[in-house]
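One protein chain is absent from this view; the other protein chains keep their places.
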Amino acid sequence: MKGRDIISIRDLKKEEIELVFSVADSMVDIALGKKESNALEHKILATLFFEPSTRTKMSFESAMLRLGGRCIGFSDIGATSVAKGENLHDTVRVVESYSDAMVIRHPKEGAARYAAEISEKPVINAGDGSGEHPTQTLLDLYTMKKAMGGIAGKNVLLVGDLKYGRTVHSLARALSLFGAGIFLISPRELEMPEEVKKEINIEAEGERIEDHIREADVIYVTRIQKERFPDPAEYAKLSGRYRIDSKLLEMAKKECIVMHPLPRVEEIAYDVDSTEHAWYFREAFNGIPVRMALLSLIMGVVE
Amino acid sequence: MKGRDIISIRDLKKEEIELVFSVADSMVDIALGKKESNALEHKILATLFFEPSTRTKMSFESAMLRLGGRCIGFSDIGATSVAKGENLHDTVRVVESYSDAMVIRHPKEGAARYAAEISEKPVINAGDGSGEHPTQTLLDLYTMKKAMGGIAGKNVLLVGDLKYGRTVHSLARALSLFGAGIFLISPRELEMPEEVKKEINIEAEGERIEDHIREADVIYVTRIQKERFPDPAEYAKLSGRYRIDSKLLEMAKKECIVMHPLPRVEEIAYDVDSTEHAWYFREAFNGIPVRMALLSLIMGVVE
Partner (left out) sequence: MKGRDIISIRDLKKEEIELVFSVADSMVDIALGKKESNALEHKILATLFFEPSTRTKMSFESAMLRLGGRCIGFSDIGATSVAKGENLHDTVRVVESYSDAMVIRHPKEGAARYAAEISEKPVINAGDGSGEHPTQTLLDLYTMKKAMGGIAGKNVLLVGDLKYGRTVHSLARALSLFGAGIFLISPRELEMPEEVKKEINIEAEGERIEDHIREADVIYVTRIQKERFPDPAEYAKLSGRYRIDSKLLEMAKKECIVMHPLPRVEEIAYDVDSTEHAWYFREAFNGIPVRMALLSLIMGVVE
């Protein structure tokens, strides 16, 4: 995978995703600080965050540093030459000559693909508009695989905003590729778009978690994002609709896991944190070995 | 001290503070760039600055880098997911899985203690509201010890805002623990609170520096902070009240040192900088070896 751009999860074949996971397994102890590595010593990752996303940026940086690499970059558009009129094209052309790979997050859909077309160095998409965020999808899949031993045949409830949610469309497609059964749980106003539905294995669709929680192996909760709603009243009506708490989870299987890309607002009650169901923080940690694996592969230090 | 949180200077016993100082002594040449060390190679410090404090952040970063360690972090709340609704609890849970220790600065009193309760990794408080800032206290004590050979029996004038000053309460308590005599010099409106006075060795209290400067071994000047005053007129009246200049220092002992946590506004005239009394820049430098010592101790590379 040396030199590859990672713009959409669809750019990766199933075998390539499995390769990332197997490399990630070998990275866990380094990510935990139990083992040391200098595999990426002297490599520079540029992190171009045209909109802020602290956790994602820190996750990439930690992945790079754990392998002995270094980072340069910026974390918001205000602090950059973009303010002076520099365009994405020239920024990418310049930054690629300062680094060995770049991570880009941008408010506009398609920005990362465009950057990848310009750059001769590998580009990773860390979220562009309501588009793709492939490393989030990878770490989500990896987390399910670790928790359940495998993904095929498992029941995954996707809950919340299935219409605008940045990553849930990619995740649904990838889950289908790996043979999971998908349950779509959302308000009617926030239903999964038809063009995604056509491509995925839907087991059921509905508005109530309660109707399917007993069958769930994974409850994947997404945030209903205020910024997607032109009308604040509409947001207020829908935002409190789904809330997972330990009471509700009494209906679930003992081994059912709860995931969330974070940050959560009110979707998961704090009383879930101390239960065996809570996997969202392990999910966040898994971003480190998964990103370490990906960075190692595209920079050619692992094959 | 491996794994210890450093939230308040009161969490440290006198012997532990002395251990920090003795390790700091061994760090001075590394801090000066005269010796090299990789003691913290492969360690990651997360610097979570929910409010800006450039010097403090750079001081921790320099301490970490001088020992071969690395840093991730952010420097203001605007650039973070906090804006999207992420709470301190979840930020800490996520960041602890990306790093080996964290430094937190937060506008709310108690935030660092709360973070330490959540995190399994060590947490250092770099200032929370008008609360504690223990590494500042440590470097202040260390500076006095280096300048005077010891603290017991020395006379320390605390000058300026003794009511709201972030660090001066902690410092007064720590000085008492080490046996210094304390002279409180402030406007009536900014007097040291009663509950602190009860716990410290007060030699004298007054409004005029001139009354006690002859006895002083240390003049510790604090800034009167504009943001503490609801009424700008009140601030204007008090802010210019104490100003140390070389003329005033002619009344002081030859070996009397002047300290200040910086940034200074008008409290110390520039003509003091070139005198033997000026120790505030050495004080700032001392933050490096002291923080190197603390980081090494809590990350378990020194015992």
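All chains are identified by letter, namely A and B, in their written order; residue positions are counted from 1 within each chain.
Note that in this section a contact is a pair of C-beta atoms (placed from the backbone, for glycine too) under 8 Å apart; a residue touches a chain by one contact, two chains touch by 3 or more.
Computed from a prediction, not measured in an experiment: that's the story for all the values here.
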Candidates A:12, A:44 or A:123 - the one touching the absent chain: A:44
Hidden partner chain, touching residue among B:72, B:259 or B:288: B:288
Touch residues of subunit A, complete complex, unshown partner: 41-44, 46, 70, 72-74, 78-87, 89-91, 93-95, 97-100
Touching residues (missing chain, whole complex) on subunit B: 33, 36-37, 52-55, 58-59, 61-62, 65-66, 68, 75-76, 262-265, 270, 281, 284-285, 288
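What we mean here is this: only the chains that are shown with their structure count from here on.
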CA centroid of subunit A to CA centroid of subunit B, Å: 39
